[in-house]
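See below for the structure under consideration.
The complex is shown incomplete by one protein chain, all other protein chains being positioned as in the whole.
Labels run A, B and C following the written order; every chain starts at residue 1.
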Amino acid sequence: MSSPKLFAVIAGVGEGTGAALARRFAKAYPVVLLARKESSFKSLVDEIQASGQTALGISTDVSQGDSVKSAFEQVKKTFGSDVSCAAAVFNASGAFSRKPFLELTEDDFTRPYSVSGIGAFHFSQAVLPLLLKHADPTHLPPTLIFTGATASLKASVGFSGFAAAKFSQRALAQALAREFGPQGVHVSHVVIDGLIDTPGTAGWMQDAGPNGKLQPPAIAEFYWGLHAQPLSTFTFETEIRPFKEKW
Amino acid sequence: MSSPKLFAVIAGVGEGTGAALARRFAKAYPVVLLARKESSFKSLVDEIQASGQTALGISTDVSQGDSVKSAFEQVKKTFGSDVSCAAAVFNASGAFSRKPFLELTEDDFTRPYSVSGIGAFHFSQAVLPLLLKHADPTHLPPTLIFTGATASLKASVGFSGFAAAKFSQRALAQALAREFGPQGVHVSHVVIDGLIDTPGTAGWMQDAGPNGKLQPPAIAEFYWGLHAQPLSTFTFETEIRPFKEKW
Amino acid sequence: MSSPKLFAVIAGVGEGTGAALARRFAKAYPVVLLARKESSFKSLVDEIQASGQTALGISTDVSQGDSVKSAFEQVKKTFGSDVSCAAAVFNASGAFSRKPFLELTEDDFTRPYSVSGIGAFHFSQAVLPLLLKHADPTHLPPTLIFTGATASLKASVGFSGFAAAKFSQRALAQALAREFGPQGVHVSHVVIDGLIDTPGTAGWMQDAGPNGKLQPPAIAEFYWGLHAQPLSTFTFETEIRPFKEKW
Partner (left out) sequence: MSSPKLFAVIAGVGEGTGAALARRFAKAYPVVLLARKESSFKSLVDEIQASGQTALGISTDVSQGDSVKSAFEQVKKTFGSDVSCAAAVFNASGAFSRKPFLELTEDDFTRPYSVSGIGAFHFSQAVLPLLLKHADPTHLPPTLIFTGATASLKASVGFSGFAAAKFSQRALAQALAREFGPQGVHVSHVVIDGLIDTPGTAGWMQDAGPNGKLQPPAIAEFYWGLHAQPLSTFTFETEIRPFKEKW
């Protein structure tokens, strides 16, 4: 593999938004795909490589600091230690259960935070030095985007653990935007307010029509648009939803 | 003039954002430019025409229903009564004074509302039927964008009248997004949270550096990106600010 | 009538919240009741007087500066020109129609603003000098409270005019809180998020049960609690809703 000086990295690559982000950013940069299970990125890496672009998949548990560190060491080994990061997306999210509050175990409550809180923390610490390295006025500003959800802004019944996790991730994103924005790194938080159209959600809202669910390629294009914003015009927060969504 | 079937319209064309929006949307559609004074759009119309695109300037006082109606009659006369609207931007804003509250006259307080409230109402009523006409899944969704400000979300000392007006415009935008979104019209509200780099602001924040103020062409490109969002992925609200801005 | 040095004033006295506020504040201060129609306050003034407290009703159109000025001249004539204001509540709200947006007239859209925007402006200008006069650390801080609604924070379909008006009133309240708070006047904004139990709403939500609607005396007690907050502990904004309300 050659030694590109830039890369993009997507944490949380599954069949929906993460895969679409990988395909979109691969058009511009070698992409690093992080997911816990190799099966989440294997065929996607093959697909991107087959189209002549560069992709590197690394099994990573973002909730574990050592796992994240090891992933970024592998990135440097692969692309060269002088590599810097053009764009990073934290798209990982933990599973959660919607039980009545009094039936939740501590693990039910904290599991989402271990990804959206702790995982986002480790990913940010690993990638920010590589984004700062690339803060250079002749390029697109280096970008760190977090994927939020309806539950980043509103905690509904049954969502205490998930919303606690997503609220905490939004706080982290805000603090980072305020600390690293003036240093030239664009930190952004996208609230996805609707159902994403993936194989996993095929059975839900079946009468929603083709545009009643968020289409992953459209989400990915939107994230690219955020990455393309110049220093004079940064968006921190935005929400995206299907045109028919109630809000 | 030929009879294009689509047009874009910008209300509130001056030397900054409005002019940049006109130039950007003129690349794709004939543009109609509305401003109270002909001097605000005259040279811009000439510039756009000279580059081989179509622009029509109409002196309009958006706070007056008759003036807005007459402007849209002129649009139909020029482009044909079967014309429909691809994109509309309400970028007008009234002057306001930052006097202590107890020194404000009723006129000081209500003047901003006459543009941001009443003007936005008239503009929306005139343009929405032409946007609805164009709600067609084979094109970019017709789009209505309102330009907000820091004062759309926060009312500081000295801003009671301006913020009251901008808050009211945001309410209108929200209600329209909820009513017309499901009908295929994308209504969006952009909070501009910083100083825009125009000849008029040249004397302010002189040490801000080239990217310390919002650059109008970057704002316009961002608005275009909102227009380009497909039905599955609409943004209602977003804010844009320079990377160094405190918030 | 004797010459008390303090008074409270309620703008927008009808059969619900306004009347309850009048009864509550009359326990502590002579109360001035403003409403457009004498019939809105006549029997209430009698009731308060009959219980040995002081009430003065003045027919006032808050949307008209002259009408508000004249009301406060009558207050000074009645209580003495050295009177100052302990508490003022702006509880007026204009009627509005929930028609589809394209069927609204300009008057439909602006009528709510003429009360919630312009009326709140005139009331604030008239009462703030009398509140400032009373900013004295040995008393409860003088207080100006605005009654908001769900539509102060969210503009739903059919509410463009009402929400535009209520958003604008909230902006005014914020700007005043920031300007006059440091001068010792407590400005507060209460979002009433639910149906108020009044004769006029008796036919709505009939299965809500006794506590499914907001009870005016409880609202009034809450406003009194805001008035009782000391300088060290001011609340600007709060919302109140019945325990069963969806939000």
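Here is the rule we go by: a residue touches a chain if its C-beta (ideal position, glycine included) is under 8 Å from a C-beta of that chain, and two chains touch if they have at least 3 such contacts.
All figures in this text were calculated on a predicted structure; none of them were measured in a lab.
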Review point. Quick one: which shown chains sit in contact with the chain that's not drawn?
Key: A, C
Study note, to complete from the structure: The one residue from A:K166, A:H227 or A:K244 touching the chain left out of view is A:K166
**Study point:** Residue ranges of chain A at the interface with the undisplayed chain
**Key:** 65, 100-102, 104, 106, 109-110, 113, 117-118, 121-122, 124-125, 128-129, 151, 154-160, 163-176, 178-180
**Study point:** Footprint left on chain C by the chain that the document does not show
**Key:** 137, 141, 178, 181-182, 184, 186, 197, 210-215, 218-219, 222, 225, 229-245, 247
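Everything below uses one rule, namely that only the chains that are shown with their structure count from here on.
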Practice item. Take each protein chain as a node, join two nodes whenever their chains touch, and name the resulting shape: line, ring, star, complete or other. Key: line
Study note, to complete from the structure: Most contact pairs found between chains B-C
Study note, to complete from the structure: Rounded to the nearest Å, the gap between Cα centres of chain A and chain B is 32
Check your understanding: Approximately how many whole Å separate the CA-defined centres of chain A and chain C?
Key -> 47
Study note, to complete from the structure: Where chain A touches two or more other chains simultaneously, the residues are none
